[in-house]
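Only one protein chain is missing; all other protein chains are in place.
Going by the order they are written in, the chains are A, B and C; count residues from 1 in each one.
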Amino acid sequence: MNNSPFVRKAASVQSVMLQVLLALVPAIAAYVWFFGAGILVQLAIASAAALAGEAAMLAIRGKPKALFLTDLSAVVTAWLIALTFPPIAPWWLTVTGTLLAVVVVKQLYGGLGQNPFNPAMAAFCLMIVAYPALMSQWPAAGQLDFKTQLDLIFGGLRQVDAITGATPLDALRTALRSAANPDSQLHGLRTSQLMDGPAFGLLGGKGSEWIALGYLVGGLWLIRQRIITWHIPAAFCGALFASALLLWGMRPDAFASPLFHLASGGAMLGAFFILTDPVSGATTPRGKLLFAAGAAIFTYVIRSFGAFPDGVAFATLLMNILVPLIDMKTQAPVFGHKKD
Amino acid sequence: MTGIALVLGAVLGFASIKFKVEGDPLVEKIDAILPQTQCGQCGFPGCRPYATAIADGEAEINQCPPGGEEGIRKLADLLGREFKPLSEEHGVEKPKSVAVIDEATCIGCTLCIQACPVDAIVGAAKQLHTIVAAECTGCELCLAPCPVDCITMEAITETVDTWKWRYPVVEIKAA
Amino acid sequence: MTSYLFVILGAVLVNNVVLVRILGLCPFMGVSKKLETAVGMGAATTFVLTLGCGTSYLVDHYVLMPAGVEYLRTLAFIVIIAAIVQVTELVIQKTSPMLHQVLGIYLPLITTNCAVLGIPLLNVALHHDLLESLLFGFGSSVGFSLALVLFAGIRERLDGADVPVPFKGTAIAMVTAGLMSLAFMGFAGLDKFH
Partner (left out) sequence: MLRKLFKFHGGVKPQTNKTQSTTEPIASVPLPDRLVIPLHQAVGGHPRPLVQPGDHVLKGQRIGGADGNLSSAVHASTSGIVRDVAQAVMPHTSGLTTLSVIIEPDGEDRWCELEKVNYRSTPPDELRDFLRDAGVVGLGGAVFPSYAKLKPGKEGKLKTLVINGAECEPFITCDDMLMRERASDMLKGIVAMRYMLQAEEVLIGIEDNKPEAVASVQAAIKASGETGIEAVAIPTRYPAGGAKQLIRVLTGIEVPHGRRSTDFGVQCFNVGTAFSIFEALEHGRPLISRLVTVAGNVTAPRNYDVLIGTPMDHLVRLAGPRPDTDRYIMGGPMMGVRMPGFDVPVVKATNCVLVGSATMFPAPPPEMPCIRCGECAKACPADLAPFEMYWFSRSKNFGKAQEYHLFDCIECGCCSFVCPSHIPLVDYFRFSKSEIWSREREKESADGARDRFEFKNFRQEREKQEKAEKLAAKAAATREKVATEGAATPAAADGEAAPKPKPSGDDAKRALIEAAMEKARQQKAQVAPKNTDHLAPDVEADIAAIDARRNAAPARAADTPDA
């Protein structure tokens, strides 16, 4: 029989994870609206792979399967993977990434709650390092119908270069670098001119900026539900905005605007859903601020100067490395030991 | 090449004189981990000599039965050595106990008093001896010298003051 | 001035000696169980490597090259490093016997730490001047210390994790090192930018 307390609040890991999944729905809706239903297929593939991988590991380790499969943590990881991978990534890429995330990055560390790295982001990094081409092909909004997407996902059609381009982030960076080059035909063009193409929308990529809005809405709802705190999103957005503002303010022609950075790529997803993963993220209030601000700066640096299309995933992993030290050094003073 | 070697040799020689090491605080740290039963089961005449031997690399860390597995773990941790199970030739880990003198049989020979390494037995020649239970380390060194075998070891029973909360049992219903 | 900064930054992050160049894995795995020892090892290595880079540059330029015996470079560097390690060991033994005990065999093994030999050799290969050599050595060793300390932080926490038995200890540490290395790949391309 248990000891005190004998009463508990009705709360469970499952309900936490379920609410995170629900919060992703607006963004997914926007995704489907602008880019077609292919993403739903990806979500299904990833979920199935995650559950299968988790079930296999639980079976090998002799852990109760029903308990841990229904906690939905694997599904959250799967959805994050599906949402960060290109929607037309071949199925085996999604499956491999998901399995790596669940089996290696999560279960080898002991499963739920014990992984120092964010499984979804580790999977993204692994895949983008291993298959840079496949991981960088994004269709433009409304470009591909569902049939073509299915063909791309399940093989067959593979002359993707003709129909897809880089992400708006990548495209703009390349364009900006070209604009800086006197030999290029883009030389001398302003950022606004560079963003005039069909791939760009009001702030970021066409369509993708609405998805970012979806993440923002879902994330704010999570804060209201007290699933996440304001610290990480605020610090991430603030630091990303500030670092973008700094360089854009100095050279508006060479760098993208702060709002573009916020509305593009994985910024919103990262701020509300990825960096807020409590397992691999910092936990103290001050630690969360540091953690998210650091991630934002790394994100910006990698986006602007690095070799990869987006920096959120790498920045997350980099900050994950720092988490034990951040947590250790930012412990709040306890009752009676405060200095005020 | 030889020149370089000579110069470096000179630097080394100078350094070895300049930074000569005296004393060994490590022994203190090891000694602090040992249970201080002074039982000699490790093969050394007391805990401190054993600590010195460990520090000098002359003894293994798994020779102390009263310290048990946990003691070995702590030593391994301190010294950055690998954990190894208690060496069987030095004894087995037993529940902590104290020696009790059967006062009906004791003849007052004082042999146990001389044997006790921690002065936990009081008494005088030809008088009953008693063990101060609070000071007894349970080393069993008094058992052998007693000519009338009147000393026995009794496991310490739990009282409210020494009662411990158990490690929470993780009950996961198998699915 | 900026170029020197980039030498350091490049050595610390972009071409991190452990996580990107995969040098010096022996102490990286061996002395990272505890934060304290990792910090000590990092400091010792930083000292040895920085000093080693400077000394080996001087020896290379003013002894070996004038004498035309560049083929003795590796040998000479090893001897220099060995001597510096010896001195370091004596100093640590004197100033912090606990650290000396805890670092144990890994302290003299700094001698054979491939990072410590590799960085001076890289200095030669990259045609660094004296200041650059020193900065490169310093940056690399700071990168080494950084990786070591961060790794130790994670490993301390992993101590309490319910890692599957076959992966406990070094195995999961290797996986972790791999993932850290992956994270550092994010810096790829940064050094080319300036």
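We adopt the following convention: contacts are C-beta pairs under 8 Å (C-beta built on N, C-alpha and C of every residue); 3 or more make two chains touch, one makes a residue touch a chain.
Bear in mind the structure is a predicted one, so any value in this text is a computation, not a measurement.
Within the entire complex, contacts from the absent chain reach the displayed chains A, B, C. Of B:L12, B:L111 or B:L143, it is B:L111 that touches the chain left out of the display. Within chain A, the residues in touch with the undisplayed chain are 1-9, 11-13, 15-16, 64, 67-68, 71, 73, 110-114, 229, 278-279, 283-284, 327, 331-338. Listed for chain C, the residues touching the missing chain in the whole complex are 157, 159-160, 162. For chain B, the residues touching the absent chain in the complete assembly are 31, 34-38, 46-48, 105, 107-111, 117-120, 126, 134-135, 137, 147-149, 158-160, 162-168, 170-173.
The definition used in the following text is that only the chains that are shown with their structure count from here on.
Chain centres here are C-alpha means, and the one lying farthest from chain C is B. The greatest number of inter-chain C-beta pairs in contact is found between A-C. Between the CA-based centres of chain A and chain C the separation comes to 33 Å, rounded to the whole angstrom.
Chain A and chain B have centres, each the mean of its CA atoms, that are 55 Å apart.
Of all residues in chain C, none touches 2 or more other chains.
Partner chain C is touched in their complex by these residues of chain A: 60-61, 104-105, 107-111, 114, 116-117, 122, 125-126, 129, 298, 301-302, 305-308, 311, 313-315, 317-318, 320-325, 328. Touching chain C in their complex are the following residues of chain B: 1, 3-5, 8, 11-12, 15-16, 18-21, 24-26, 29, 78-80.
Chain C makes touch with chain A in their complex at residues 149-150, 153-154, 156-158, 161-164, 167, 172, 175-176, 179-180, 182-190, 193.
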